[in-house]
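Let me begin by presenting the structure, written as structure tokens, before commenting on it.
Left out: one protein chain. Kept in place: all the others.
Naming follows writing order (A, B and C), and every chain is counted from residue 1.
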Amino acid sequence: MSTDIGVWIAAFLTLCIFSFLYKDNPFYKFAEHLFVGVSVGYGIVLTIHQGIIPFAWQPLKNSITGEAPLWRFFVTLIPVGVGFLFFSRLMPRYSWLIRYPIAILIGMGAGFAIPRAMETSIFEQMNGTLRPFGVINSLSAGEIIGAVLMLIGVVCTLTYFFFSVEHKGIVGGISKLGIIFLMIGFGSAFGNTVMGRVSLLIQRVDFLLGDWLGIVG
Amino acid sequence: MRRQVPLVLCFLFGITMTIQYYVPSRFSEDLKSEVLNWGLIIGPFALVLAIATLVRLHYTRIQRRSENWPYSIVVFVGLIVMAVVGTVQGFTSQGISGGPFEWIFNNIQVPMDATMFALLAFFIASAAYRAFRARTLEATLLLVAALLVMFGNAPIGDLIWQKISPVRPNLPSEVRQWILDNPNLSSRRAIIMGISLGAISQSLRIILGIERSYLGGGE
Amino acid sequence: MIEKLMSLDRRYVFALVGLAVIIPTLLMIRFPIYVSQPTQNIYDFIEGLSEGEVVMIAFDYGPSSLAELNPMAIAVLRHCFRKRLRVIGMTLWPVGATLGDTLMREVAHEFDTTEGEDYVYLGYRPGVTNVLLQMGEDISAVFAEDYSGTPISEHPMMADVKNYNDIALVVDLAAGASVEGAWIPYTYTGYKQKIAAGVTGVIVSQLYPYLQTGQLVGLMPGLLGAAEYEKLIEQPGKGTAGMSAQSIVHLLVIVLVIVGNVAYFTTRRREQNAEVY
Partner (left out) sequence: MIQRFRDVGLPIGLALCWIILFSASTAWGQPAPPTHVEAVDTPNDTGNSITVRWQISPDDKAGAGVDGKMNVVGYHILRSDDPAGPFQLLQEVAGGITEFRDDDGMAGSPAYYYRVRAVDGAGETADSETVGPVKATSEWFHTGKVYILIAVLLYSAILVYCIYHARRGREFFVRRIAGLEAVDEAIGRATEMGRPILYTLGLGGISNIATIASLNILGEVAKRTAEYETPLRVPCYDPIVMNVVREVVRSSYSDAGRPDAYSEDNVFFITDSQFAYAAAVDGIMIREKPAAIFYQGHFYAESLILAETGNSVGAIQIAGTDSDAQLPFFITACDYTLIGEELFAASAYLSREPLIMGSLKGQDYGKALVLAALLVGTVLEIFGVHWVSTFFQAAS
């Protein structure tokens, strides 16, 4: 059995969380609230020491002491000022000012997404679907069937996502086939996850029986 | 000022980030990393407001002695201890690695994190038991695909197969792999392509100011 | 009875899953393990080496794959030390560095071994291509010092180990693309170094082609591979226990789903019959 107080605390909290499986109870409530508190505390520390200090305080300080150019000061001041606009919520008269930082962040996110979604999702997936057909002469019969099935699957599933066409007749049939591909896909992805999740549980059980109780080696 | 300026800001920042993607110059890369750093500077201000809501929630609970109020004290204890220990330790020469801060993190936060994650082993079993019923054709396919993949994944799957059948000793794992590589991948590809078309369309609506619900209502 | 099965309290399912993991771990339940040929090949190769020959083990994985690959590493290390082979450890993954160090020391302590004479842990150096190609010429050119900072010239065993020519086998334990992306193209193709691999379950099938072409001596598939190797060295460990747990949970879920469906169809037929009469 472990003599390390840390292991005992960890084991106790592990059991508290597992107790939720039976039903909600004081032990779970205790662990849950502690978890929330500690994780927020952790977030605060990281925000201060890995966010504010290196990215806001240091550049501002360095540009005043002359270690960094003066323009750095003003460049850093922009996001600081934008951040302060969040506090406008506390003054109802000016609460609309909060829209500024939000608009900037949302605009950035949208602009960032457009070309990158095109590249990583559409271009790569298209290329991946087409490529096998380019080397079709060197493929085995099984691989050719796979490539054809892949094409059919992509076409049918994509048809399912058409919104402005009524899904009946040919479109209906194809999109129905798309649903079949979707369901097989979801089922297999589900089944394929069991292994990883069980590994996580094995690791916790190993911790309890091994590191804590010392029953298994 | 109240509606037009945010829309203009949104447009300018959106267009800039889109164009940035195509420009490999030094200035463009610097701009990107500068702007990405902004998130780190703006974030803390929002965090202050966010934590204020959390504190208010639990403070009122304690004040009103509402149900489960003693647990709200636990939130405060955890929050204050962690924040104070870490912040103070961060200003020493040690920084935030090692020391009591990491000890608390490793012995309190990490085990709870790992255990919450491990609950999934239970939930995945209960969800399968409850939902995998062959009610319709679609549900049947879902369930059969899941069962075949699970059987192929089970380390003992191939062994059981070898006991029953003399042909193709690794059939279960081959079937599993085939399902994952073919129907599964094709539907995922289509989902991903659909998502990005939708995401690009939504992004464009936002940049052009057609979609502005995030501004809230009113003037 | 059957209606009860239909609306079985999910806590029974939880209890079964819990037991399916705890019991095999606790009792070290061993399922019959069928050793596949690729794993057998690795064992045979190492078994065929004579005392003092050198095996290099690459710990190319991180904490998230530790559950699958650590048992494999332990089993192979035990086999090597038992055969009194000399072992060099290293990694191409920065996160693998500490992990491999701890593990190698742990297993080495089970045997009568001395660091520097029976094993050396080199650790990590950035630049995959360069590291692998340089080791083909002179290991000390890349790893002038070992992981703990000792110059490798001070380790007696490295005196007659200059490059791949003095290494009998490289065992790459991989969670990513290090086998087909690094060891095979550079170390196998460039220097005809014998390579064996042990990889996570997710990527096993990608490596079968290399086995067929003979670019790999052998291949251990995930936790199952660890269990197979444990059987070969006749020393069951976490692989055997974990594999039993994995097997039982997978079969349990399959059985539960089937039972649920049988119950569903039975009740539905009964309801339909009731409607007729």
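The rule is simple: a contact is a pair of C-beta atoms (placed from the backbone, for glycine too) under 8 Å apart; a residue touches a chain by one contact, two chains touch by 3 or more.
Keep in mind that this is a model prediction, so the values were computed, not measured.
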Shown chains touched by the chain that is not drawn here: A, B, C
Of A:80, A:106 or A:195, the one touching the omitted chain in the full complex: A:106
Per the touch definition above, residue among A:5, A:64, A:130 or A:145 touching the missing chain: A:130
From B:5, B:46 or B:84, residue that would touch the chain that is not displayed: B:46
Residues of subunit C in contact with the chain not shown: 10, 129-130, 133-134, 136-137, 190
Touch list for subunit B against the chain that is not drawn: 18, 21-26, 28-29, 39, 42-43, 46-47, 49-51, 53-54, 56-57, 60, 67-68, 109, 112-113, 116-117, 119-120, 123-124, 126-128, 130-132, 142, 188, 191-195, 197-206, 208, 210-211, 213-218
In subunit A, positions touching the absent partner: 17, 20, 24, 28-29, 31-32, 35-36, 38-40, 42-43, 86, 89, 98-99, 102, 105-106, 108-110, 112-115, 118-120, 122-124, 126-127, 129-131, 133-134, 136, 151, 154-155, 158-159, 161-167, 182, 185-187, 189-190, 193
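Everything below uses one rule, namely that only the chains that are shown with their structure count from here on.
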Chain pair whose interface holds the most contacting C-beta pairs: A-B
Whole-Å gap separating subunit A and subunit B, where each centre is the average of the chain's CA atoms: 3
Of all residues in subunit C, the ones touching two or more other chains: 14, 17-18, 21, 201, 223, 246, 249-250, 253
Multi-partner residues of subunit A (each touching 2 or more other chains): 21, 194-195, 198, 201, 203
Touching residues on subunit B, where the partner in the complex is subunit A: 2-3, 5-7, 9-18, 20-22, 34-35, 37-49, 51, 54, 68, 71-72, 74-83, 86-87, 90, 95-96, 101, 103-112, 114-122, 124-125, 128, 137-139, 141-150, 153, 176, 178-197, 199-200, 202-204, 206-207, 214-216, 218-219
Of all residues in subunit A, those that touch subunit C in their complex: 21-22, 194-195, 198-199, 201-203, 205-206, 209, 215-216
Parts of subunit C lying in touch with subunit A, wherever the complex brings them together: 11, 14, 17-18, 21-22, 25-26, 28, 67-68, 201, 223, 238, 241-242, 245-246, 249-250, 253
